[in-house]
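Omission of a single protein chain aside, the complex is shown with its protein chains in their original locations.
What follows is chain A.
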Amino acid sequence: MLEIKNLHARIAEDGKEILRGVNLTVNAGEVHAIMGPNGSGKSTLSYILAGKDDYEITEGEILFNGENLLELGPDERAAAGVFLAFQYPIEIPGVATMEFLKTAMNAQRRARGETEMTIPAFMKAVKEKAADLKVSMDMLKRPLNVGFSGGEKKRAEILQMSLLEPKLCVLDETDSGLDIDALRIVSEGVNKLRSPERSMIVITHYQRLLDHIVPDVVHVMSRGRIVKTGGADLALELEKSGYADYVEDAAA
């Protein structure tokens, strides 16, 4: 599904190198967790996957189902099935969440040459998924992310993800800001989307999320590289002993 090969990237504006040779392969149906210290480049990797143009790729490549992902614009990647649940979701004043969802949904469908969804079919789909995620109708009428609490923003992200049914889901710290119940509800929403055709990259700092969304593979990222890869138990080990071992490895 996704192959990242020796990816080097720097910030376009000041030339600061953030990713320094990332290698990562995610097969269809797999869930990979990426952990690692603050500032190690996890969000940067997620933005680069989604096509944010603040970065310059200096080396390496990204293949998505065999296609060169770096050649596609962000909207084309979205239509191809790449979804990013943002660490910090953006406010869109004046645009009702429902309206945003419909615009996004139909934009993707059109880009893929599919017909637009009828309003009743769309409403039905939204209502169903919103109920699963305990997102109220009232919230759907409010402008997207404007005045939403931290937890509400994250739930709105997962709601968008469930509606858009992407092929590759990248979740950047979706657990931060969620209360205990919300964490469970959101995790259930994510687990529902797990399927043999869909891959996920879950960026997190805490095992508590991985208790709910059990990953197939866990990676540790440090200073722009993946420095350790293991199974679900790697996260448990990290929870106990921290990153010290791996960060030193990277420095060496």
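In this section, a residue touches a chain if its C-beta (ideal position, glycine included) is under 8 Å from a C-beta of that chain, and two chains touch if they have at least 3 such contacts; residues count from 1.
Definition applied: contacts and distances are computed from a predicted model.
The complex includes a chain that is not drawn, and of the options "3-isopropylmalate dehydratase large subunit", "ABC transporter permease", "Fe-S cluster assembly protein SufB" or "Peptidase M42" the UniProt name matching it is "Fe-S cluster assembly protein SufB". The chain that is not drawn here is touched, among residues A:G15, A:G94, A:G113 or A:P196, by A:G94.
Residue in contact with the omitted chain (choice from A:L2, A:I18, A:V31 or A:A79): A:A79. Residues of chain A in contact with the chain left out of this view: 50-54, 73-75, 77-79, 83-84, 86, 89-95, 99-100, 102-108, 111, 116, 143, 160, 164.
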